[in-house]
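Removed from the display is one protein chain of the complex; every other protein chain stays in position.
Order of writing sets the labels: A, B and C. Residues in every chain begin at 1.
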Amino acid sequence: MLDPQIKERVQLGFEKQAFMAFIGAELTKLEEGVCEIQLPFKMDLTQQNGFFHGGIVGTLADNAAGFAACSQMTLKQAPLTVEYKLNLMNKADGDRLVARGKVLKNGRTLKVCESKIYIVQKNGEEKLCAAALATIMTVSLINPTTKKNSS
Amino acid sequence: MLDPQIKERVQLGFEKQAFMAFIGAELTKLEEGVCEIQLPFKMDLTQQNGFFHGGIVGTLADNAAGFAACSQMTLKQAPLTVEYKLNLMNKADGDRLVARGKVLKNGRTLKVCESKIYIVQKNGEEKLCAAALATIMTVSLINPTTKKNSS
Amino acid sequence: MLDPQIKERVQLGFEKQAFMAFIGAELTKLEEGVCEIQLPFKMDLTQQNGFFHGGIVGTLADNAAGFAACSQMTLKQAPLTVEYKLNLMNKADGDRLVARGKVLKNGRTLKVCESKIYIVQKNGEEKLCAAALATIMTVSLINPTTKKNSS
Partner (left out) sequence: MLDPQIKERVQLGFEKQAFMAFIGAELTKLEEGVCEIQLPFKMDLTQQNGFFHGGIVGTLADNAAGFAACSQMTLKQAPLTVEYKLNLMNKADGDRLVARGKVLKNGRTLKVCESKIYIVQKNGEEKLCAAALATIMTVSLINPTTKKNSS
């Protein structure tokens, strides 16, 4: 089971991203190396056909990967997205997006993750709408105490 | 020079994307196979350190590619993003993002584009903050008249 | 079960790729939307540390995706790789590579596939060494008979 301190820290990290609140995304699940983010539909998030914008799908793919990676970091480390690649497969036409990220390789410096993004359709069924691969880097947080001492 | 009808059509396509208005993005340049989008900073668009969120950078990369591709389509065609891949290189810490998309291969069915995304720093200088490759598909718009006739 | 005609055709397509024979790769499994390719180690295929070269890993990822896609095409269609993206995760140090491709989205024009590449280690255990996402296009083969008739 995931350490409660790590869990709290990831939740806090999510809340610190103003963009997540702006679009209305919620962190709905967090386990060791696994993260789920959900986002209810609103018109503000659409492209020309009234579906979720591809950039929104990419945003969730990136974040589901990043927070999955973060769940395998210490409290003195933080995730930084190096790159991600997204394939859009089916139109994101529905009531809610669900992004599920998973760590494939838990490296010391780099974590490789995959995200699958599902659209919850009007009929309630989930449909795969995108897949992504992402590389997340572990960066060391500078210890404020050490920093003060060294100055 | 770009056909004024095409130009108007791309501009209209941009305006139809509610998400562009929501984040405050502007289409600032359009030529044959080339597109520029700009986005002023606002706190709503940030990640945990107060920089533009990576998902926002990806959104602009995707759209700059998509509208560059759209500039080489007829009025009976529309762009659809198949996939994109984004490398984040420098922190998006500044007053404004500028995304520049360019068509590398103007294929009939698929157009391959590259986008470079720059951050305009506090000192006014542009710095490359991300690069992307994107594949955009040309889809045929169904003629409304034909559609009516066939029903 | 996969149509024997399709199976034979994919096998033939594999054999027509001189590069597969050159490196010694074998098509070891083919089902509807699924393909496995294996490649025994030889020194000719290595990078500076004596492991399989990353380009070889990418080649198998591309082909496992392409032939998985081909298994869902008619005899009058052929696969064409549009793009692929590969994450190398663990060193390809072992006796054999096994690439498994799978169609995630069986679109009419485009098929999106994922490949996982495993290294069979000295101890006989498989280890994930790379993951890929690939976009494969369906191209129509020109019917030679029709062509003759129409000329």
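Note that a contact is a pair of C-beta atoms (placed from the backbone, for glycine too) under 8 Å apart; a residue touches a chain by one contact, two chains touch by 3 or more.
This is a predicted model, so every value here is computed, not measured.
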For chain B, which residues reach the chain that was dropped from this view? 85, 87, 89-90, 104-105, 107, 112, 114, 128, 131-133, 135
Need a quick check: the contact residues on chain C for the chain that isn't drawn. 13, 16-19, 22, 43-48, 53-56, 58-60, 62-63, 78, 81-88
Absent-chain interface as seen on chain A, which is shown: 82-83, 85, 109-110, 112, 133, 135, 137
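Rule of thumb we're sticking to: only the chains that are shown with their structure count from here on.
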Compute the distance, rounded to whole Å, between the mean C-alpha positions of chain B and chain C. 32
Report the inter-centroid distance (CA atoms only) between chain A and chain B in whole Å. 22
For chain B, residues contacting two or more additional chains: 82-83, 85
